[in-house]
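One structure is given below, encoded as structure tokens.
With one protein chain held back, the other chains of the complex are shown just where they sit.
This part shows chain A:
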Amino acid sequence: MKLGLSRACFYSSCSASIFSSSIPSLTTIKPKIPLFLRPPTYSVASSDLQKWHGWAKSLASSVGSSFVESDDGPDSTLLCRELNWLLEDSLENRSSSSCFSFAACNYDSLDGIENVMLRISLDDLYQLWKQRIEERRPFQYIVGCEHWRDLVLSVQEGVLIPRPETELIVDLVSDAVSNNEELGQGLWADVGTGSGAIAIGISKISRSYGRVIATDLSPVAVSVAMFNVQRYGLQHVTEVRQGYWFEPLKDVEGQLVGIVSNPPYIPSDNISGLQAEVGRHEPRLALDGGASGIDYLLHLCSGAAAMLKPGGFFAFETNGEKQCKFLVDYMQNDIAGSFCNLNIVSDFAGIQRFVTGFRQ
């Protein structure tokens, strides 16, 4: 890791200090089990659960639009939906959660049941919801998972929660693979994989032919990614390696048919103003992209030139139009001759989000 740090000319001292202050060794990190996968061992009177639900709901309602106004955080409606999902993940019988979520008047339908089985104690439920509202702890850390594409990925503090926008990278790869069979049969890399989301997403596309190596510098991310890979039974096609960007991939230099990445791309100056859920709780290591936010993207571009086979495909997520244009310009001029068919792709919000292209 030190090797990685010393070689990383763009690596900000700030994230390095966060990182070095909390380096657990890889072997000691056991990923947390997401709530919905825990055994339902807590028997709780349904009236007590109703009481909690009522309390949690009014706490959510008290938020109103104050979070929206302060930093574009969640409003009451969204928090209430999260509350239903928390209930869904906590209850043994998922369908009975609908009795709660449909409408308050539907509580009646639970009256016949004396006790319900929960995957978490009632005290912890109170605790978690308090954290959600008062500390703005991200909902995904509360339930320990993020629904992403058709996957349910384990996430925990120290690992970036995969974003909806990033789902599109899998579609971009899927399109590229369907136009070119060779891509589907080769070796792919997801560098800076975090929870392993993209790696698992593209492994499922090319399941029978290709292989994917996912890398991450963070030991927590590596263990969470491994957990997720195993949960989807993909350990034969998806390998997780710890290390700095392409460092752990030296043995496959020039052999990759595809590289995907959602690297940290937020300019350092913006970090302090981020939405509380992000700024206070998610790992800065996965967010801070240096002064202009583009440090790692540039590193990825030059790395991809060395790592990709001719004809190999890449897709990178960026901060938006400015970074997309900068990258395309960089690849067309500064490292001209390395890449072709460069393309900027927008996300569903209409923001230019991805740069794709092929190794020449």
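We take it that a residue touches a chain if its C-beta (ideal position, glycine included) is under 8 Å from a C-beta of that chain, and two chains touch if they have at least 3 such contacts; residues count from 1.
In the analysis below, contacts and distances are computed from a predicted model.
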item: Chain excluded from display, named as in UniProt, from "Peptide chain release factor PrfB2, chloroplastic", "F-ATPase gamma subunit", "RBR-type E3 ubiquitin transferase" or "BING4 C-terminal domain-containing protein"; value: "Peptide chain release factor PrfB2, chloroplastic"
item: Contact residue for the chain not shown (choose from A:Trp52, A:Trp129, A:Trp148 or A:Phe339); value: A:Trp148
item: Contact with the hidden chain (one of A:Pro31, A:Pro74, A:Pro248 or A:Gly303); value: A:Pro74
item: Residue in contact with the excluded chain [from A:Glu82, A:Asp190, A:Glu239 or A:Asp295]; value: A:Glu82
item: Selected residue (touches chain absent from view) among A:Ile33, A:Leu122, A:Val252 or A:Leu274; value: A:Leu274
item: Chain A residues touching the omitted chain (full complex); value: 72, 74, 77-78, 81-82, 85, 98, 102-103, 105-106, 109, 138-140, 146-151, 160-161, 163-167, 262, 264-266, 270, 274-275, 277-278, 282, 286-287, 317-320, 347-351, 353
